[in-house]
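All protein chains but one are shown in place.
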Amino acid sequence: MIKKILFWLVTLLVLFIVIVPLLWIYLTAFKSQTDIFSTNLRSMVIFKPTLQNFRALFGDYPFWPNLLNTAIVSVLGTVVTMAVSLLAAYSFARWNTGGGDLLFMTVSTRMFPMAVAAIPHFIFFKILGLLDTHFGLMLLYVFFNMSFATFLLYGFFNEVPKEVEQAAMIDGYGRMEIFRKIVFPLIKPGLAVTSVFCLIWMWNEFFFAFLFTRSQARTVNVLISSFWGGLQVQYGLMAGGAAITIMPTLLAAWFMQRYIIRGLTFGAVKG
Amino acid sequence: MRKGFAILVCVLCLVALVASTAAAQAKFGLNDIPTIKNKKALNLIIETGENHTKAIPAIQEFTKKTGVQVNVERVASSGVYGKENVELMAGTGFYDLVYVETAWTTEWSDYLYPLMDLAKKYDPKKEAGLKADLAFMSPSILVCGQAYGQQMVLPFYTFDMVMWIRQDVYDDPTEKANYKAKYGAELKAPTTLDQLHKQAAFFTRKKGDKLKGQVLNHDLYGLSMQAGAYQTNDETSARLWGMGSDWVTVVRDSAGKIKEFVITKANKQALKDAITEYKQDLQWDSPGALTANFDFVVAQMGNGNAIICPTIWANCTTWANGILQEKVPGGKIGMYPTVGGHPYTGAWSYGVSKKTKNPEAAYWLVRWIASYDCAKIVFNDVGLPPGRIDVLEDPEIHKPANYYPLGMVADYHINIWKATAKDVGNYWYFNTKAGGKVYDMQIYAVSKALTGEQTIDQVVAEITRQTLDLTTKFDKKYKIREEK
Partner (left out) sequence: MSSQPLPRKPTIWETLTNEKNFKWTLLIPLLLLLAIFMLYPLLYSFYFSFHDWGMQGAPTFSGLNNFRQLVNDRGFLLAFGRTLEVLVICIAVEILLGLALAMMWNREFPGQNVVRGLALLPLLVAPLILSLLWNFMMDFDFGMFNQILQAVGLRKVYWWAPKMALYTICAITIWQWLPFSVFVLLAGLKGLPKDVFEAAKVDGARGWYTFRRLTLPMLTPLIMIIIVLRSMWLIRLFDPLFGTTRGGVNTELLDWITYRTAFVMFDIGYGSAMAIVSWAFTMILCMLMFRQLMKALKPKE
């Protein structure tokens, strides 16, 4: 009994800590400028809600086109990243290709400070004419995420015992078939986790989106963060934009975590 | 007799005609822009923010008149330098008009056309046309936008610093009496550091104390400053310049030409004094000042939490006043020169990129943005003080009913420009190519002294070392040395 109480106490505490800042975002999205800066605690929760932030967001700024850009770049980017990383991770996990060094080199792509890498990339993109294009940004995102995705998938692949594959090979299955029919289903939870993290990273990326896009391929995060630093810091618009931008990723994450549950049944088959 | 009378009337009519056309031609406006053949669209940056959005229709007037499309990209002011610098360096030519903070003018002068050259090429009145309009702009602001004597950019809106005080508190008889009783002097806006300190201490009170005879339901701070890693350099500049010194001394020869830059012993001592005083001021400010930017200072003043803002941007006045009117009944802001009378100054301006594909239209757009009609919209609708004195002298805003706050803002700028005009040209920032780099270095160096991460002596030494290093690396035109 005590165990149960403890369980729920901890769980609720964690949820509380997690939710409160996000609740603040959603509350602020509906507040007027003066309410946001009030020092009165009551007016923090009890205030006159207004839709002016959203109206301004949709009317004065290209919010929806920017959100679409984010969606295009993130989704395509995730698909391509997963394709590249899945193959590579399998190669590393099954054959230890390159003796660990190649894997390490892949992982090290994120070890370089972004700010310094930005300038050579910018020149490179300018020469190729990829500035302010969806394709260019997507390519960049794939590069930044493939290290992480490969490494994570490598870890998940390692959980699949070699014997299972070897047994199938003895039974006469070809390499690609083994991969498709046996290995792939077993790492589905891992795949789900990795792709969602990739999607989220790309969805929320700011620095390169800011530098490499102007108006065509501008992502929604650049728009939202631009509400800071103007002569009037517009927390209302920021919160409003953030409130909406979170939702697609929330949906994706929701599906992902349910997939882990489904993965349970596959794990049972393994035994 | 009749004939003579008729001739007189004709002559008078002629005179009137000539006079009226002359008067109509006195100020540059949209109608003065000739037909532009090159219709390629122009790209430029306008800062983010509700207010700046109101400036966009003014820009669209240009399109209506000339048929040249103008694409506006919104970028936060803190990101402009990085974004444009990379584009300029890579030579993309994407931004036809370059949004420039005057401290960067000399640094970016290689990327921009001197405006007189463009006037010579495209203006039917040649350089005289441009000169005529410049006569209506603040000379000191124009100087900030020059590089090696050439006008590179024209102002869009200015960012002079000001000292705000709660005028209603300063006018309150109870406060006046208490102050006199305690310090034996009149309660007036401070003009010396000593007065500033006394008044800051006087107004730092706890919840439960009284202000204007009423009990406070919150803590009150004497001062509010932007002491976070954002603008510490500007607040220090105001102090340095107010002390009659500078970060670096610009040494000129007898002809007035620049010989070299020297970090004199006096400069170093002044810097030490300035930072020491800055740090001392923190005791009368909220602890949150160490991470504060201008928006928090505005909030402090607007919510009635602070009485004096010694070094804040004048272009925030209408914004802060808006909050103050809502939150504090009877509250009023008073604008005074920063202590020492030499606040940080400059303007966000526009120049024409050398890589633009439509220099003719770009030139005219810059002229339009800096013109009387456009600047009037910027001041009255957007609330940002322009670089044009004629807009600020508009009798409408000087009528008693309109005086607060627009007229007050206007007068402050006119007066401060007059007072500092002869000194601005000699400030080091505006004469060196390394200005932008050193400017940013100073922010972090000073902030480290304020938080105690390093001692003031260490910071002064560090700033000296880095100034020498960066200037030697990036300003190849003049030498810099330290007077040991």
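By letter and in written order, the chains are A and B; residue numbering begins at 1 in each of them.
One rule holds in what follows: a contact is a pair of C-beta atoms (placed from the backbone, for glycine too) under 8 Å apart; a residue touches a chain by one contact, two chains touch by 3 or more.
This one's a predicted model, so the numbers in the text were calculated from it and none came from an experiment.
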item	value
Residue of B:8, B:41 or B:89 in touch with the missing chain, whole complex considered	B:89
Touch criterion as defined above, residue of A:54, A:90 or A:212 at the omitted chain	A:90
Option from A:53, A:150, A:195 or A:213 whose C-beta touches the chain left out	A:150
Option from A:24, A:64 or A:135 whose C-beta touches the chain left out	A:24
For subunit A, the residues touching the chain missing from this view	7, 10-11, 14-15, 17-19, 21-22, 24-25, 28, 37-39, 41, 44, 83-85, 87-88, 90-91, 94-95, 97-98, 100, 102, 104-121, 124, 139-140, 142-143, 146, 148, 150-152, 154-156, 158-159, 161-162, 175-176, 186, 189-190, 192-193, 197, 200, 203-207, 221, 224-225, 228, 235, 238-239, 241-242, 245-246, 249-250, 253-254, 256-258, 260-261, 263-264, 267-268, 270-271
Positions on subunit B contacted by the hidden chain, ascending	81-82, 85-86, 88-89, 107, 110, 228-230, 286-288, 290-291, 296, 299-300, 303, 305, 434, 436-437, 440-441, 444, 447-448, 451-454, 458, 462, 469-470, 473-474, 476
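The rule we apply is simple: only the chains that are shown with their structure count from here on.
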item	value
Separation of subunit A from subunit B, taking each centre as the mean of its C-alpha atoms, in whole Å	41
For the subunit A and subunit B complex, residues of the former touching the latter	34, 37-39, 56, 60-61, 118-119, 122-123, 126, 131, 210-211, 214-215, 223, 225-234
Residue ranges of subunit B in contact with subunit A within the complex	43, 47-53, 71, 73-79, 82-83, 86, 89-92, 94, 218, 295, 299, 302-303, 315-316, 319, 323, 326-327, 384
